[in-house]
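Of the protein chains in this complex, one is absent; all others appear in place.
Letters are used for the chains, namely A and B, taken in the order the chains are written, and counting of residues starts over at 1 for each.
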């Protein structure tokens, strides 16, 4: 059986390439199980530093596999699909190494990845309602990444947004030409590789912890955990300390 | 007594036109009661699919009716105004059919509607503090739709933002020319009409439920409710299933 993904690990970067073109790289049960396994695998491997989710082929992404969501498939099957989708999304949050979406993957994956880069002519939509199934699970990361008006516009109409709208509304953090795509993702990966794995892991964990708290409770936690993550951070990160000159520079301008 | 609104229902689309030009379509008690009635009415009518809030006249919108917020009006009156405003806003959230803001309505309504479209030269502001009454209730949907820096900028200064800033900050999802306005809203309405009423209703309900939860609890709920809304969705939506070819297409690009 040929796999629905193709995985290459190089210099600490695990690139998971979705290559199930027959089903347009849909989030089938097989694809979700495969992605979940590859995202979870090596979680404790100190050499693993970055995960990139990408996709092969002219149409780069798809939603759920509708064959698994027909009336004939039955309710138990549907529940399995949505439960697995939730587990997959949670695994991205739980991954101690950053997960980057490259190119237009399925909208839900893009919205859940820590960082997302797409090409200029990418389009994104959540068309589930067109097929009688509202994109409820995709709406979860969408509501947290994308501004309210655009998120509901997408979910209720199923109409696509452009790459420019994806950047403006917060779905992706960078848009570039197809030629620059690899370079842009490499730049992001390099920036992560240059840092301490444990600092990034603790920092990412703290981010997802604090973001759901009210702001005062978050600051209380910062006071408690700040020293913690700072300390462990320094242990792992000392070798990368590049001198205080640079350290001072956080924002500059005229 | 002439009504402060003019309501037309056509092909499942209920258009509520605010036409109280004498008071600049302010959210007077009379206007709020009227809007509330029209938004709630027909909630269970299966033929009702979309509600559009629009306004008549060269100045399209206003805030509260200040005559009802003078010292002479008294505290009980003020409390009634704010309570009714909250009830009106909640009725938009509770509406099982999407509520679209067309043109520059009062900022609070625009921010609370599910989808908002405005014209290029629209401006939006929350000037309450200018008149001794902070826009506290308008700040609720504003804080949830608009980026923090812009929301507070508007609320604390009362200064207006342009249509471009409204789009960039998330207050509206589309900006178009005055000539294209009807067409753009029609396109959105058509997209909703082409879907199952129950799928949209369940999906909208789930969205407002999950958006306030922390992300893990939201995914737990997605796992539980996903099958539910998916299933009911399919019941209502089967006739609209357009084939799996399209279904696969969620995001594409080069």
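Please note the rule applied: a contact is a pair of C-beta atoms (placed from the backbone, for glycine too) under 8 Å apart; a residue touches a chain by one contact, two chains touch by 3 or more.
Computed from a predicted structure; not experimentally measured.
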Of the listed residues B:5, B:95 or B:137, which contacts the missing chain in the full complex?
B:137
For the chain not shown, which residue from B:163, B:185 or B:200 touches it across the whole complex?
B:163
Touch with the missing chain holds, among B:104, B:201 or B:222, for B:104
What residue numbers in chain A mark contact with the hidden partner chain?
98, 114-116, 144-147, 167-174, 187-188, 191-192, 194-196, 199-200, 202-204, 206-207, 210-211, 214-216, 218-220, 222-223, 225-227, 229-231, 233-234, 236-238, 240-242, 244, 246-254
On chain B, what residues meet the omitted chain?
23-24, 26, 58-63, 66-67, 69-71, 75, 78-79, 81-83, 85-86, 89-90, 93, 103-108, 110, 118-137, 139-141, 143-144, 147-153, 155-160, 163, 168-169, 178, 208, 211-212
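The working rule: only the chains that are shown with their structure count from here on.
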Where the centres are mean C-alpha positions, what is the separation of chain A from chain B, in Å?
30
